[in-house]
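Quick one: this structure, given as structure tokens, is what I'll be asking you about.
For this depiction, one protein chain was excluded, whereas all remaining protein chains were kept in their positions.
For reference, chains read A and B in written order, and residue numbers begin at 1 within each chain.
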Amino acid sequence: MLLSFSSAFTSCRQSVPNSTKSSSSVNVTDFRGVEITLPNPAKRIVCLIESALSGIYMLQAENQIIGISSGVYNESTFAQYAVLDERIKNKTLPAPGNWDFVNIESIVALRPDLVIIWASQTESIESIEKHGIPVYGVFLKSVNDVYKEIHDFGILTGRSQRADSLTNYTRNEINQLRSTINIEEIEKKNIYFMWTQGLLETAGTTSTVNELIELAGAKNSCTTSQEHVVINKERLLDWNPDIIVMWYNPLKSPEDIAKLSEIQHINAIKFNQVYELPSVFLCDLWTLKFPYAVKQLAKWCYPASTEGLNMNTEKQKMLVKLYGEKGEKLTK
Amino acid sequence: MEQLNNAITVSNLSFSYNGSVILNDLNIDIKPGKLTFILGQNGSGKSTFLKVIAGLLVSQKGVIKILGNASDNLNFTDRSKLTGFLNQHHKAIFPFSVEDVVLTGRAGFIRYVPKEADKTASYNAMSKAGVLHLRNRNYTELSGGEQQMVMIARLLAQNPQILLLDEPTTHLDISNQSHVLSLLKQLVSEGMTIVAVMHDPNLAFLYGDDFLFMKNRKIIRADESMQAWDTDFLKTIYEGNIQSIPFNGRALLVPYLN
Partner (left out) sequence: MNRRIIHLVFYILPLPVILASLFIGPSHTATLGSIMDLFLKNSDDSDLIKSIIFDVRLPRILLSFLVGGSLAISGCSIQAIFRNPLTDSYILGLSSGAAFGAALALAYAFLPVQLSAFIFGLMAVALSYFTARKNKNVSIVSLILSGIIVSGIFTALLTIVQFFSDPFKLQSIVHWTMGNLHNANWVKLRSSVIPITIGVFVIFVYRWRLNVLALGDDEAKTVGINPERDKIIILIAATLASSSAVAVAGIIGLYGLMVPHMIRMVTGPDNQKSIPLNFLFGGTFLLIIDDFSRTISSFEIPIGVFTMLLGAPFFIYLMKKTNIGWNS
């Protein structure tokens, strides 16, 4: 009863702006190829993707957020989001779902004017749209997708200018780095990327990680064209990577990996080149923070040419640039 | 020595199941080297009595001595040397060969894996029971009668001193009935003690040496002065109209119509 009433209510409300398109209406096409038109920039956004939420905070549109992913409360990034938003710190911001499970009823009850959700959550999207709520579906395969995402968010929140300036800043950072390490002339290092799930879980050529490795002037050991792939141990020995880079891992340290007897003949182990990316928040590959991870990779691969790069300074610079005043607090 | 007089002595035996009394204060001796039949109406507790003696059911009260050994003190292995038991129904799940089924009769002698001597014993047992020709067949594919003969062969392989048989002829056609009963007679003549629950009093009278009757949760032996096949006596056991007809010095029992 209640549901059908509210859906009737929202759909009737939506039909108004379609007929009279005002100058303040905004329009983007999401990653599904679906066109989204809002009468005004969104004021009540439910964002069920942690990385996308980060993007909205970078745009300083936190007051337009009314719902977030439950992952924000549960995962290691909670401390940082608590700094960015008092409501998260006090746990008052509703979390009606995550990448896996979505409570449609809670979402409808929040009366959002936009829901941001992974494009792969097709069933949830269908249900939300049935209630007349516009949905922006996200699917990130590359750095360009990250740029597109923030660009669209700029439009949807009415903060295009800030979005463009942040994108430009990020592009610059990458270009600068690549000229520092003289990308044309170096002998490319071979990086094996290890996800938290285990030694044999890596990123294939169609992943953002792959792009990250290439941006750092290195090449990915894994040549399988998949996003996330479980490989056979002997492939790892075959590839003989120069460096093993671990995604943030609460279970195993680089020392643990270096001790594994079956991979002792790998160069990365022989020359003690196993590293772990610091925190998920800092290295979030699906946000404009990705240059930080790229720089870190470059520093591990090419210590000589990146000598001038101080990761601590880089961190501070980046956080302040991307998150403004609050970024200052994040550096502490 | 006690076992010279009695193969089995039962004193003050009572058994109840789920609160209802099935055997009430039984006292009976079973003679060695004889073919003893236990008769009585359906549901009179014949099978229960046999299972208690075989150690498959545990009585609440009373003492059973088997060849002088108190039944309570016997473990399964010791008991298997004294008594063997043939179940009324046996449902096999796995299609074991007849040979394998008979060989399991030797379990009491086998520590973990059967030896050559055990195989010889079961070969001889199959031969004696007349099922040697079936030895490579699947037990599950045999007829009820054939299965019964195989289980008897299994008992012979076990070679205990006393056989306890629960309705050994029930599933058999008439020629197999005579085959089984003749075999039992032969075993008794070789010194075996056999106690069998019988459904059919006529077969019992034709072949038996001693007869026990179950009635009202009690067990009775036909009185010295009366023959077991005496009509008056049988009328106290079986209800309804029956009459015995003299046959071969004994008698056959038939339903009698007014």
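Everything that follows uses one rule, which is that a contact is a pair of C-beta atoms (placed from the backbone, for glycine too) under 8 Å apart; a residue touches a chain by one contact, two chains touch by 3 or more.
Just so you know, these numbers come straight off a predicted model, no measurement behind them.
In the full complex, subunit B touches the omitted chain through residues 54-56, 75-81, 83-85, 87, 90-97, 100-101, 103-110, 112-114, 138, 140-141, 154, 158. Residues touching the missing chain, restricted to subunit A, are 75, 100, 195-201, 224, 226, 229-235, 237-238, 240, 260-265 (touch as defined at the top).
One rule holds for everything that comes next: only the chains that are shown with their structure count from here on.
With centres defined as mean CA coordinates, subunit B is found 82 Å away from subunit A.
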